[in-house]
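Note that one protein chain is taken out, while the other chains of the complex remain in position.
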Amino acid sequence: MPLRPTISFRVGVSYDVLSNRASTSGGAFLQCSNCKKIIFSVDFEQNLHVCPYCGHHHRLSARHRLAITVDADTFVEHDADLRSGDPLIFPDYPEKLSAAETKTGVHDAIVTGLAEIESLPVSIAVSDFSFMGGSMGSVNGEKITRTLERAAEKGIPAVIFCASGGARMQEGLLSLMQMAKTTAAVERCRDAGVPYISIFTDPTMAGVLASYASVADVILAEPKSLIGFAGARVSKQAGVSKVPDDFQTAEFVHSHGMLDRIVHRKEMRSTLATLVRILGSGARQKGSS
Amino acid sequence: MPLRPTISFRVGVSYDVLSNRASTSGGAFLQCSNCKKIIFSVDFEQNLHVCPYCGHHHRLSARHRLAITVDADTFVEHDADLRSGDPLIFPDYPEKLSAAETKTGVHDAIVTGLAEIESLPVSIAVSDFSFMGGSMGSVNGEKITRTLERAAEKGIPAVIFCASGGARMQEGLLSLMQMAKTTAAVERCRDAGVPYISIFTDPTMAGVLASYASVADVILAEPKSLIGFAGARVSKQAGVSKVPDDFQTAEFVHSHGMLDRIVHRKEMRSTLATLVRILGSGARQKGSS
Amino acid sequence: MAKDHNEWERPLRELEENLQKLRELAKKEQDSDKRSSLSDRIQDFEARRDRYIDVMYSNLGPWEKVLVARAQKRPYTLDYIQALFNDFVELEGDRRFGADHAIVGGPATYDGRPVMVVGHQKGRNIQDRQYRNFGMAKPEGYRKAIRLFEMAERFRLPVITFVDTPAADPGVESESRGISEAIAASMLKMFELTVPTVSVIIGEGGSGGAIGIATSNRVLMLEHSVYSVIPPEGCAAILWRMPERGADAAKALKLTAQSALEYGLIDEIITEPKGGAHRDLVEVSQAVKASVDRHLEALLTLSPTAVKTDRYDKFRAMGNVLG
Partner (left out) sequence: MAKDHNEWERPLRELEENLQKLRELAKKEQDSDKRSSLSDRIQDFEARRDRYIDVMYSNLGPWEKVLVARAQKRPYTLDYIQALFNDFVELEGDRRFGADHAIVGGPATYDGRPVMVVGHQKGRNIQDRQYRNFGMAKPEGYRKAIRLFEMAERFRLPVITFVDTPAADPGVESESRGISEAIAASMLKMFELTVPTVSVIIGEGGSGGAIGIATSNRVLMLEHSVYSVIPPEGCAAILWRMPERGADAAKALKLTAQSALEYGLIDEIITEPKGGAHRDLVEVSQAVKASVDRHLEALLTLSPTAVKTDRYDKFRAMGNVLG
């Protein structure tokens, strides 16, 4: 299970039409970090960054994820200008933020807005692990909360792609409180009768898993994603019981009833469309009546 | 775990002031069916039919249970006249009913009505295992349902002492439907905001456990009571896993989170009083305002 | 007394095997006279086969209903979902402990209408039967059903359940995790719903395991399905200490759809194709659909409160009490 930034950052021709990142490298081939096989870049792109040999789902940037998920030209970004402060004056935090901004071209680990999937409007949020491990600080919490609130207000489904190592330590208790805030916003969706679908992608951990991610109406996951509460090392130390081979994988979590389906990246968009259409029908009727 | 009628039927001087049964035998001593020790009848009575040596909670008749649970002279029986039909014309059913009536002096395996516990009104039902194993047919279902409905209508807590081998086979599907009917009535209590407390006594099994008994707000149990879904034999056959020593005891069920407290018979009345007082406060306020 | 559907249908199967052999002979036969004679015999066999089916299925006794209801070839929940629903997205987690495969469910469209569908699922071959635990759900199955019922309520989806289980899983693990509580809580949740609910007993309606997802506004039964408080073999074991007297117990228990209707415990019997549901999935699906449609239509005219009251009143009336 690779935890380091994947091969996708070396991709030459970018499928990612929404990306802020310049497509620089011109390499025609790349190597899968999982099976080590050499892949033709174009194949890799067309296969949505899933290795054609081993099926490994390589991580996607938020922009790339949006591009392959929502209808073309329907995404309208909200709250792009929100930036983290340094409330605790935490060692090296501003430097880490700047470095991440420079690397990714975005202000924080998440992109949010309104879009359509198969012509049905959704309020969508996509985490980006490449920005400080997708960690949830105040900006993340605020953007997730607004995403859920927008869904509730507009009576449209919320769709959230999770990818996070957990809470952002550098914002201390403010970061912990984002767990509460985002979960509270889920309650708003429930009150409004709008469905909320979360998707666990690699990795979905700790404070994010233990808050908004896990209380969605429907939970999907990409194959083999790392999903867990504590670091595997901590879990192993804590428990005397044997650690299963597939511990903290999507497959493990699935077999333990914590998610509904493992969905291949190619089928994610259509699965979401179906769910949005069926589960959102009640809210749509209410809205139209 | 004795499953046969216990020693209590041999008791001479009856503590049970409400009993319809004549107190016949005059024996001054009896033998505990669990530890085999000889007990002075008066001690046994004063100890509420709990063996003073081994602590075994011997089964009580419904009348006896009422006598030691509710305030003196407050019990008003309802629906005492309800009797089972023989809807399926089931082999030997009328004979079994007659025999049970003769033996117990009641029409079916349950006594229901209104009473007070520490001056707080409750709607109460008490099953009696000595009548055809406390099995739930139409009469049982109807009386439990009315008990719960009375609680909802009057805005007072419902208290149900369970003691049953399960559904009454002799009434076929009509008996199965009592599971649905009684559970539906629990929903009435929820809607009315009145608490419902069930007490698992020896034994509480199958169709009763899998319906109204298990969806109470609070569940108490007497020590060592047999509590389970399937006969232990069936469970052992079905599972390849090892059967724990305390399988299907109150203690087993407690450690698995299915009930809230194991309460000694001596403390049952005061525990119920406290719960009725605290949990019933909301409904009382509503009623009085 | 035949032990299972396979044994019971053996004469019929032998007839059909002979018929098949004749057809193959006829196909190979060059001589036109002999072919014509073979053709006559085939027609004769076909007529006998049809008469045989007529006789066997026109007047099934309770035990034979048990055999047909348990038949391995009988359509299961996923067959009906496949036949009658679109866009089914199976949701598998109970969010508590595990993913149970003896109960399946999820949102789908039915006649273009968004609904929630839930049902027991048996397996057809050896591996699949184990995977489905022979259609015996554990607590996880009922807790998943509860989740789906809650979701249906939240998003105003009518609920359709298919009932087909020998019993809830009676093993030690299921006891440990509260199979009784799970069944009771599932019934309770169904009674809380203000969206219409329709249940169809398609095969075995086995006791608590069945009613756990069958407390609906309308309960329909396929013509040859059964619904019972106890398996007939278990009843015979208790009554006569002879499990092999299941046929007598089946009769005593009045476990047929016809008896259930007579006692007012179900709303309608859905006629099966000639020779049983397993002989024509299309026909039986359409029959199920026609019946479900009719009841769903009626329920959809009710207010949410009326839906709940309707369901309460229905079950409230069940029972046989004197005095």
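Letters are used for the chains, namely A, B and C, taken in the order the chains are written, and counting of residues starts over at 1 for each.
Basically, a residue touches a chain if its C-beta (ideal position, glycine included) is under 8 Å from a C-beta of that chain, and two chains touch if they have at least 3 such contacts.
Keep in mind that this is a model prediction, so the values were computed, not measured.
Student: Given that one chain is not shown, which residue among C:K73, C:R96 or C:R156 touches it?
Tutor: C:R96
Student: Considering the whole complex, which of A:P121, A:G207 or A:G282 touches the chain not shown?
Tutor: Once the missing chain is taken into account, the touching residue is A:G207.
Student: Sort through B:G55, B:P91, B:G105 or B:G193 and give me the one touching the missing partner chain.
Tutor: Spelled out, the listed residue whose C-beta touches the missing chain is B:G193.
Student: With the missing chain put back, one of A:L114, A:A151 or A:V186 would touch it. Which one?
Tutor: A:V186
Student: For chain C, which residues touch the unseen chain?
Tutor: Touching the missing chain: residues 95-97, 139, 143, 177-178, 181, 185.
Student: Take the complete complex as the reference. Which residues in chain B touch the chain that isn't displayed?
Tutor: Counting only chain B, the missing chain is touched by 190, 193, 195, 214, 217-219, 254-261, 271, 274-275, 277-283, 285.
Student: Just checking the interface: what residues of chain A touch the absent partner chain?
Tutor: On the side of chain A, residues 81-85, 87-88, 90-91, 107, 138-139, 141-142, 145, 167, 169, 171-181, 183-188, 190, 206-207, 209-215, 228-230, 234-236, 238-239, 241-244, 247-248, 252, 256-258 touch the unshown chain.
As a convention for this text, only the chains that are shown with their structure count from here on.
Student: Would you mind pulling out the distance in Å between where the CA atoms of chain A average out and where those of chain C do?
Tutor: 41
Student: From the C-alpha centre of chain A to that of chain B, how far is it in Å?
Tutor: Here chain A and chain B have centroids separated by 53 Å.
Student: I'd like to verify one number: the distance from the centre of chain B to the centre of chain C, where each centre is the average of its C-alpha atoms, in whole angstrom.
Tutor: Distance between chain centres, rounded to whole Å: 34 Å.
Student: Give the residues of chain B touching no fewer than two other chains, as numbers and ranges.
Tutor: If we look for residues of chain B contacting two or more partner chains, we find none.
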